[in-house]
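All protein chains but one are shown at their positions in the complex.
Then we have chain A:
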Amino acid sequence: MAFTSLRSLAWGSLHRSLNTTAVRQRGPGATHGDEGWKRWRKITLLVGVPAIILGHVNAFWPSEEDKVHRPEFVAYEYLRIRKKAFPWGDGTKSLIHNPHTNALPDGYEDAGH
C-alpha cells in the first residue's frame, strides 16, 4: 500500500515536471506581464556577447605555438590505418584531408618543403 502511494507520488511528480511549462503558462499572469524575456535578453547581451568576443580574442590571438601545426612523421602502425580503400576520391585520403597536416601512410605530401 505504502509502495503504491509512493509510486504514484513519484509518477505524479515526474508527470508534473514534464508539464511544468504548460502549467506555468496556465498560471495567473503568465501570458501577460511575464517579463522573463527582458532578463534573458539582458543576460545574453551582458554575459553571452562579451564571452563570445573574449573567446575570439583568446582563440585567434597570434601566438608562437600556432606555428606547430603537425607532429613529426613516424610510421607508427596504429596511425594512418588503411585496411581497404576509402569509398571516396582515390581511396587513400580520409574524408577531411588537409595535405599540410594529415600525413599519408608514407609521409607528408609536402615533406620536401
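Definition applied: a residue touches a chain if its C-beta (ideal position, glycine included) is under 8 Å from a C-beta of that chain, and two chains touch if they have at least 3 such contacts; residues count from 1.
FYI, contacts and distances are computed from a predicted model.
According to UniProt, the chain absent from the figure is "Cytochrome c oxidase subunit 3", selected among "Cytochrome c oxidase subunit 3", "Isoaspartyl peptidase/L-asparaginase", "DNA primase" or "GPI transamidase component PIG-S".
Mapped onto chain A, contacts with the missing chain fall at residues 15, 18-19, 21-22, 24-26, 30-37, 39-41, 43-44, 47-49, 51-52, 54-56, 58-59, 65, 68-71, 74, 76-82, 87, 94-98, 101-102.
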